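With one protein chain withheld, the remaining protein chains of the complex are depicted in position.
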Amino acid sequence: MTERVPVLRIGDVLLVSIQVDLEDQTVLNLQEDLAEQIVSRAARGVVIDITAVEIVDSFVGRMLATIASISRLLDAETVVVGMRPAVAITLVELGLSLGGVRTALDLEKGLALLRRAAADTDRR
Amino acid sequence: MNVPWAAGQVPRTQGIAQNDDVVRARQQVRGHAQQCKLSLVDQTKFITAASELARNTLVYGGGGEMRSGLVERDGRRGVAAVFEDSGPGIPDIELALTDGWTSGGGLGLGLSGARRLVDEFFLDTEAGRGTTVSIVKWSR
């Protein structure tokens, strides 16, 4: 029995806050859950809060990039918020730059970024 | 290579046979990294490297075990972890250490990335005879 990370909804944004040391299977489940819920709940944005995450290895890093790509295909923008400095330094050293993933310092700034992105798209 | 385990220290062993063992291996290594007072960034780098290698042991080595503990050399303290499996081994070490190369479905950053995150990295492998990877990070 693998844990599942809860996906919350605020307006048209899905919010995932990762609070536990992630097992690989949990990561894969989250990827699936998000893809499903972006469609079923008509979400325009996804915020993944990793403030509490102490380790992001290549597996989790890849999941973040994959979710960003999937959500973009489903017309939703993904923002990863709250990455710790030590985690960021380690990811750079590891060789992962998470191209294509939007980031913000905290949840509030992440939500603001999504609002701006939505406004830009609507204007077009 | 012989890991210079600190005197009076018995390295702890963690079996790596299923997914949640990777998490346990990470937690065990975190304990040791904190014990030898690595800086936060160095702790994160070491635990991340251990996470990559534990997953390699599971996915490519078909499972194995990790031993980790404190090390000591010339008055310096550090933390080490040794990952051992009796899987198929790595036929071409140079290739396996190249960024982006993978025999599985990963990003190909496991071995090469882990090597960049630690101070010492030793790879002992032979096709058909399994793989042992040892990593050390010294406290500054």
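Annotations for the structure displayed:
Order of writing sets the chain letters: A and B. Residues in each chain are counted from 1.
By our rule, a residue touches a chain if its C-beta (ideal position, glycine included) is under 8 Å from a C-beta of that chain, and two chains touch if they have at least 3 such contacts.
As a convention for this text, contacts and distances are computed from a predicted model.
The chain not displayed here is annotated in its UniProt record as "Polyvinylalcohol dehydrogenase", chosen from "Peptide/nickel transport system permease protein", "Polyvinylalcohol dehydrogenase", "Metal ion ABC transporter, membrane-spanning subunit" or "Ion-translocating oxidoreductase complex subunit D". Within the whole complex, the absent chain has one touching residue among A:14, A:34, A:68 or A:98, and that is A:98. Between the chain not shown and the residues A:3, A:36, A:75 or A:106, the one that touches is A:106. Residues of chain A that touch the chain left out of the display are 80-81, 83-86, 88-89, 91-93, 97-98, 102-106, 109-110.
The rule we apply is simple: only the chains that are shown with their structure count from here on.
Averaging Cα coordinates per chain places chain A and chain B 28 Å apart. The touching residues of chain A, when paired with chain B in their complex, are 2, 21-25, 54-59, 61-62, 84-87, 89-90, 93-96.
Put simply, chain B touches chain A in their complex at residues 19-20, 22-23, 26-27, 30, 40-41, 43-45, 47-48, 51-52, 55, 99, 106-107, 109-110, 112-113, 116-117.
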